[in-house]
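Only one protein chain is missing from this complex, and each of the others stays in its spot.
Per-chain residue numbering starts at 1, and chain names A and B are given in the order in which the chains are listed.
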Amino acid sequence: MKRTAYRLEDIVTRFGGSVLGNGGVLISQIATLDSASAHQIAFLANSKYRAQLDSTRAGAVILGAADADATTLPRIVCENPYAYFAKLSAFLNPLPHAVAGIHPTAVVGDGANIAPTAQIDAHVVIGDGAQIGAHSVIMAGCNIGASVVIGENSRLYPRVVVYHNCVLGNNLIVHSGVVIGADGFGFAMDEGCWLKIPQIGRVVIGNDVEIGANTTIDRGALDDTVIEDDVKLDNQIQIAHNVRIGAHTAIAGCVGIAGSATIGRYCRIGGSAGILGHLQVADYVEISSFTLVGKSIKERGSYCGIFPFSSTKVWRKNAAQLRHLDELADRIRQLEQQIESLKN
Amino acid sequence: MKRTAYRLEDIVTRFGGSVLGNGGVLISQIATLDSASAHQIAFLANSKYRAQLDSTRAGAVILGAADADATTLPRIVCENPYAYFAKLSAFLNPLPHAVAGIHPTAVVGDGANIAPTAQIDAHVVIGDGAQIGAHSVIMAGCNIGASVVIGENSRLYPRVVVYHNCVLGNNLIVHSGVVIGADGFGFAMDEGCWLKIPQIGRVVIGNDVEIGANTTIDRGALDDTVIEDDVKLDNQIQIAHNVRIGAHTAIAGCVGIAGSATIGRYCRIGGSAGILGHLQVADYVEISSFTLVGKSIKERGSYCGIFPFSSTKVWRKNAAQLRHLDELADRIRQLEQQIESLKN
Partner (left out) sequence: MKRTAYRLEDIVTRFGGSVLGNGGVLISQIATLDSASAHQIAFLANSKYRAQLDSTRAGAVILGAADADATTLPRIVCENPYAYFAKLSAFLNPLPHAVAGIHPTAVVGDGANIAPTAQIDAHVVIGDGAQIGAHSVIMAGCNIGASVVIGENSRLYPRVVVYHNCVLGNNLIVHSGVVIGADGFGFAMDEGCWLKIPQIGRVVIGNDVEIGANTTIDRGALDDTVIEDDVKLDNQIQIAHNVRIGAHTAIAGCVGIAGSATIGRYCRIGGSAGILGHLQVADYVEISSFTLVGKSIKERGSYCGIFPFSSTKVWRKNAAQLRHLDELADRIRQLEQQIESLKN
């Protein structure tokens, strides 16, 4: 496939910033400083990696004012090189447009309302009364339950499952293996056996949300599970029933969020972290990878709880003491008392 | 959809308990105290939330004897309000019945034995010699391997995979993305390369089990992996080969159980916990979220091992010391000796 190339000057006309050096350089793709070639543009988002500018074979570079003189290559100087790179890359690498139509192997239920511009691929199943909005793409093998609503311009990669009644917004990207709206984990113990509690809430997802591969979002028990606008979820995240995740929050892979937890807006949660049920996390909270949040966080800030790793030999010694920490603290208290009496 | 409504008195006739207030109130659905409206019944399972009774607009409430006078609303007084709610909700929100028949896009292998009352949806694949019991529902895109046995009245949501030879009981609920019977993780190192150890055991699952979305249960290496009756598994749990999970045990999301571990009956395991291979866990054991069980647990009780989180600044200081805990303990011992000699 021959790629279209753009002059550096024309890129700046479209996306802002200013050109230093030859504005006529032709750029057809983005690449890293390490691997870029003559018709590719690289970016420097962090001055720490400035040394890589010396050896790059990129045709041009995107960088901030502070690094504007760090190279003589043709370059775009802008305020936020990482965001600039994101915008330019999205322009050079657009998602394919929806190809309107329903594949003959797809199975569509009664009363389903599929926009004429939507793309429904092979072996998709769409339940009774479901709605698929304009220009949305439902890729092969997806299963859309009865009465589900999917907005416009959304893309479900192959093999996504959305259970009945869930509501998904516009401009979503949902990756393969995602399950939206399975039953939450709710049981009551009764005479030695578990009784299932029907999960009659929905999952309601806003606009501009991306959901990574094999992530699961359970439907609410009675009320809904809610994912607000512009939330970004990585792979293999588990979101339990009745969780609410505030707008613009980003969550890394393998995080587990227990039932009825409420996460604020603009939070960032590191990989494999966990949040216990019924807790509240304020806006603008950062949680480190592998941290279990065991009580509500009321103030913005950065939170952590990780056992620092070491060689197994050293760990064994330290971990052994960890089991006696309360006793060590007692011994310190006794020492302090003894010293006091010795002093007197 | 118009819902059927039931008089409070008739509910009590069916499920027990006693009515206080107007027994003629019509109830068609369950809801939370917060969101319930005039024809909905809410429940109070914990006296702690009693204050919510004041503002609820529920038509009626389910509560225990201790809270019987906490509201003047029409109410059902019973021993276990949470179990009562579960039973009533299951009555008001029944799972749809199997609609007998095999969808024309399903592919059924030679010698498969599908009960005439079973429902086989679109794009399902059923292997040679597999058996599907009466009233069971195999939803779209499921893949049932050769010689698999599935009991009666079980429901597999879309896109479940069951590998060959596995045996599943009656009244199961298996959510989307579950994989039952994939190969366990078994390799022998030989001259610098891994040799695969064929996994020739099965997965055998009892009755009344529920399995959450994207959970995986590996087949046994030589003997079987076994899940006993009434086990409840949440989403994204990983159960390795030759594990046995005792009846009535409930396991929360993202838990990992390593090979040949044996979990007792009536255990409760918190989210993202782990159990190492070949360990035994007694009956009635509770394990906290995020806890790694590193040796067998022989007595019932509650077990925990979580690094408590804090602000990242405080964590840094404490974690730095953690790496020197053995040294700190040494220094305390020396102090104790020095104090002793000073005293003498």
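To be clear about the criterion, contacts are C-beta pairs under 8 Å (C-beta built on N, C-alpha and C of every residue); 3 or more make two chains touch, one makes a residue touch a chain.
Owing to the predicted nature of the structure, the values given are computational and were not obtained by experimental measurement.
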So one chain is hidden, and I want to know which residue out of B:98, B:254 or B:269 touches that hidden chain in the complete assembly. B:254
From the list A:5, A:70, A:279 or A:328, pick the residue that touches the absent chain. A:328
Hey, which of B:9, B:34, B:223 or B:326 is the one touching the hidden chain? B:223
Touch with the missing chain holds, among A:68, A:173 or A:279, for A:173
Touching the hidden chain in the complete assembly: which of B:27, B:98, B:139 or B:240 does that? B:240
Missing-chain contact, candidates B:32, B:143, B:262 or B:312, resolves to B:143
Absent-chain interface residues of subunit A come out as 29-32, 34-35, 80, 82-83, 85-87, 89-90, 92-93, 103, 105, 121-123, 139-141, 157-159, 173, 175-177, 208, 210, 212-214, 230, 232, 234-236, 248, 250, 252-254, 271-272, 289-290, 306-313, 315-316, 319-320, 322-326, 328-329, 332, 335-336, 339, 342-343
Pick out the residues on subunit B that sit against the missing chain. 105, 107, 123, 125, 141, 143, 159, 161, 163, 177, 179, 182-183, 185, 187-190, 192-198, 200, 214, 216, 218, 222-223, 236, 238, 240, 254, 256, 258, 272, 274, 276, 286-288, 291-294, 301-308, 310, 314, 317-318, 320-322, 324-325, 328, 331-332, 335, 338-339, 342
